[in-house]
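Please read the structure below before turning to the comments.
Omission of a single protein chain aside, the complex is shown with its protein chains in their original locations.
Right, chain A next:
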Amino acid sequence: MNNMKYSICFISFFFLFMMMMVNFFFMIYFIMNDMVILMEWEIMSFNSLSIVMSILLDWMSLLFMMFVFLISSVVIYYSKSYMQSELNLSRFIILVLLFVFSMMLLIISPNIISILLGWDGLGLVSYCLVIYYQNLKSYNAGMLTALSNRVGDVFILIVISWMLNYGSWNYIFYLEFMNNDWEMMMIGSMIIMAAMTKSAQIPFSSWLPAAMAAPTPVSALVHSSTLVTAGVYLLIRFNMMLLDMFFLKLLLLLSGLTMFMAGISANYEFDLKKIIALSTLSQLGLMMSILSMGLPDLAFFHLLTHAMFKALLFMCAGIIIHMMNDIQDIRFMGGISLYIPLTSLCMNISNMALCGIPFLAGFYSKDLILELVSFSNLNLMIFFLYYLSTGLTMFYSFRLMMYLMVNDFNLLSIFNLYDEDYIMLKSMFVLLFMSIISGSFLSWMIFSYPYMIYLPFNLKMMVIYVSLVGGMLGYFISNMKIYSVNKFLMTYNLSNFLCLMWFMPNLSTYGLSYYFLNLGQSLLKNIDMGWSEIYSGFGMMQVMKKYSVFYNVYQMNNFMIYLFSFIIWMFILFMMLMFNN
């Protein structure tokens, strides 16, 4: 295992990287020739309904697969060092590979039944990855993650039965054709619900920060760039159908609120991974909201660029946590740019790409999205949610940057920060490169013609205004000392509300399980151990016992009474026989 050349990490890395290259070339070929390949394998068919395993290869699926392969290959390479002393490294790598496999199945299936293979697989494998560490926190987080995702699975199952109306489960054929159908409306709203669970939109957001209990490479791959974007990807595929739906407007509101809520909560958070997780949540809200405005290509664009810099951000966080002796609290960190310049470089660039600093990856997608938001016909609330969230992104990114890079180092007086872990750094540099160039590269690649945007000066500068304000606030708040933090106690309830993600973790764990577990308990007590038992087995036994005791009294008592009753019965019988004819 110690031999680098033949380790499972290296072999998997090599394989995934090769797959990435293959997908890359195919993607270019497909995009140039405008090609789509649809393959079907029939599993069963009767009554003119057929269940098929479909595979759809077009530039979108190939491009997404290429990105997933790229991130997963570098993440596995990174795990070689990060999971170095792990006893069950093979298990870990196999789980990650299974995850990639499920993701691929999800990406290439345009069929609502065969998509289940990937969709359920993602939920189950991500559950295994979240509970990878054997502690109570990961246990709870895993359960929350799996059950939140299961809600989406159930919605997909129900969608299957609604699709029965059309005679086939290849949804891509019905998206435009059946647009105004009532059944299609049900399907659409359920698909949106399913996508909201996978992409952690507002009623289901609590699992995403909780899933940070997973090992950091998993967070980099699963909970930032691939699994959580599965919902967005599904909606991109379904986009044609959703355009006129009322539910889409609801989605716009919910995703806008998700973006805003996550942005605020990230500012209250001190856990390094959770900050990044919340920023993922905020970006997911951005993708979802731009999708629900009817611009799926922009959502896809942002999905891909975001995957790059967010994976990088998580990998930097992993390296920092590794060096900080497994401490994730950013209050212990500070001034690390002096000790680990290369990691800090990656961290800063990915953070800036996240903020949308010009000509990094995030700039191309985010700026375009925000300009199109200003360009389109929206109400004030959605508009403000977008711009406030953009400002908040800047806010928490600068706060994080200040906490990590600028302030004093606050850990123990003996520490060992080193920047020579080249396995991790090499894999990070791949993503560093991508998070610089992928924005421009993708914008040239996937948009066949440029968007024409015509805005007044102030609206055009709006992004820069909110970013500057956000950055300044981030700088100020990172300078806040511990006694100022205590001033938050003055607004205790508000702070509680905001930093606990609007109470969503509580609501989706204790809030739900309490009622259902209580109901189950009382059903068990009252029906299984109560009424059912009384009116069947146990009750019958009691009745039988009672009557046999009763008859025993007759038989065991005076023999004369027994004989007398016998004679009376004989007499009655005799009388009946006599008077019968």
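Everything below uses one rule, namely that a residue touches a chain if its C-beta (ideal position, glycine included) is under 8 Å from a C-beta of that chain, and two chains touch if they have at least 3 such contacts; residues count from 1.
The working rule: contacts and distances are computed from a predicted model.
Of the names listed as "Translation initiation factor eIF2B subunit beta", "RNA polymerase II, Rpb4", "NADH-ubiquinone oxidoreductase chain 4" or "MIP18 family-like domain-containing protein", the one that matches the UniProt record for the absent chain is "NADH-ubiquinone oxidoreductase chain 4". In the complete complex, the hidden chain is touched by one of A:Ile131, A:Leu360 or A:Leu432, namely A:Ile131.
Of the options A:Tyr139, A:Phe441 or A:Phe488, the residue whose C-beta touches the omitted chain is A:Tyr139. Only one of A:Leu147, A:Ile336 or A:Leu368 touches the chain withheld from this view, namely A:Leu147.
Seen from chain A, the chain kept out of the figure touches residues 43-47, 88, 91, 113, 116-117, 120-121, 124, 127-128, 131, 134-136, 139, 142-143, 146-147, 150-151, 153-155, 157-158, 160-162, 164, 516-517, 519-521, 523-524, 527-528, 532-533, 536-537, 540.
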